[in-house]
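Some notes on the structure that comes next.
Only one protein chain is missing from this complex, and each of the others stays in its spot.
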Amino acid sequence: MAVRLEKDGASGYALTTLESLIAWGRKYSLYPFTFATACCGIEVMGAFGTHYDLSRFGAEVVRFSPRQADVLLVAGTINYKMAPVLKRIYDQMLEPKWVISMGACACTGGFYNNYTVLQGIDKIIPVDVYIPGCPPNPEGIIDAVVRIQKIIETGAPRAADRWPIK
Amino acid sequence: MSVVLDRLRERFPADVVSTHSDFGDDTALVRRERVVEILAFLRDDPELLFDFAMDLTGVDYLGEEPRFEVVYHLYSLEKKRRVRIKVRLHEDDPVIDTAVPVWPGINWYEREAWDMYGIVFRGHPNLKRILMYEAFEGHPLRKDYPKAKRQPTIGPEE
Partner (left out) sequence: MAEPVDITTKGGTPDLQAEPMLINIGPSHPATHATLRFQAKLDGETILDLVPEFGYLHRGFEKESEASTWTQVVPYTDRLNYVSPLMNNVGYAMAVEKLCGIEITERCKYVRVIISELSRIIDHMVCVGTNMVDLGALTNFWYFWKPREEVYFLIEELCGQRLTTSYTRIGGAMADLPEGWTDRVLAVCRGVIPECIADVNALLTKNRIFIERTMGVGPITAKDAIALGFTGPCLRAAGVPLDLRKDEPYLVYDRFDFDVPVGEAGDTCDRYMVRMEEMRQSLRIIEQAIAKLPGGPINIDDPRFILPEKAQVYGNIEALMNHFKFIMEGVKVPAGEVYSATEAANGELGFYIVSRGGGGPYKIKVRPPCFPLFQGIPHLVKGQMIADLIATLGSVNIIAGELDR
């Protein structure tokens, strides 16, 4: 965050840009929408649990309505029956939004290569951070949240900006 | 010999095609015409009392004729016994009577067999797809359905 501290009298003041201030507020108060379908959902619950506490990083308020959420955390296999539901949830989320694809099944379909499994959610929605693993450790989820925070902090372009389908 | 298979053969001598007890499982292959009667007999007969319908599934023996097989697994709470009933169906006529009047719990198992194999259960109250989405064409667990053949799915606008 671009901050410059100035000394002026007893307390001084800090100079920063508006974008930096907003990014600082946004990154430490992410509201995740956990779209947990399968086994990765149990590790998500573990990440929010007391041992691998995710609320240390600000992302503790889990919102079950897409209108109120920032980050879409897709955890688990998405099949063709669920894919329209996922797309609709993504469309209902308000800008700006980020997507984390957790686990091998959400990233590429995992080891299910058959008539029913979507081979990766990036076929239908833009993904910012991929977490490999089957299932990934809760520490992997923490790593992904920190990366999203870095994307927000640096103002890097989101995956949605590169997404070809509007 | 097994009590269950003896009683079954005694009561329905013309319908039981063959029996075996390989690996400790009593199995009877029966004809499809009176299958509901056979299942009801297995449930109600005081020696047998098979009150649980544990499983129903279809099997596709591609290359053999008759091609499909419907397999029922039953369990008796009181007698603590199991039995497996199998019925073979031809490829061009995979129709069998529904067992829902005998055990209401077998309803969804029959829907799954329809969805996955295309076996029609005559008289079923609601024979619709259960695991795949409605617009899916074909029956995926048949041996001639390629594993990785994907079909377009509907989008959220439709």
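Order as written gives the chain letters A and B; numbering starts at 1 within each chain.
One rule holds in what follows: a contact is a pair of C-beta atoms (placed from the backbone, for glycine too) under 8 Å apart; a residue touches a chain by one contact, two chains touch by 3 or more.
Treat the numbers as computed from the prediction; the structure is a model and nothing was measured.
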| item | value |
| --- | --- |
| Selected residue (touches chain absent from view) among A:Ala23, A:Val71 or A:Ile89 | A:Ile89 |
| Residue in contact with the excluded chain [from B:Asp6, B:Glu33 or B:Asp55] | B:Asp55 |
| Selected residue (touches chain absent from view) among A:Leu21, A:Ala38 or A:Ala159 | A:Ala38 |
| Touching residues on chain A - with respect to the absent chain | 35-39, 41-43, 45-46, 49-51, 64, 76-77, 79, 81-82, 85-86, 89, 111-112, 114-117, 134-135, 137 |
| Positions on chain B contacted by the hidden chain, ascending | 22-25, 27, 51-55, 57, 59-60, 71, 73, 77, 80, 82, 84, 103-109, 116, 129-133, 140-141, 147 |
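Heads up, the rule we're going with is that only the chains that are shown with their structure count from here on.
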| item | value |
| --- | --- |
| Centroid spacing, where centroids are CA-atom means, of chain A and chain B in whole angstrom | 45 |
| Touching residues on chain A, where the partner in the complex is chain B | 80-81, 83-85, 87-88, 91, 113-116 |
| Footprint of chain A on chain B - complex, ascending | 132-133, 136, 140, 145-151, 153-156 |
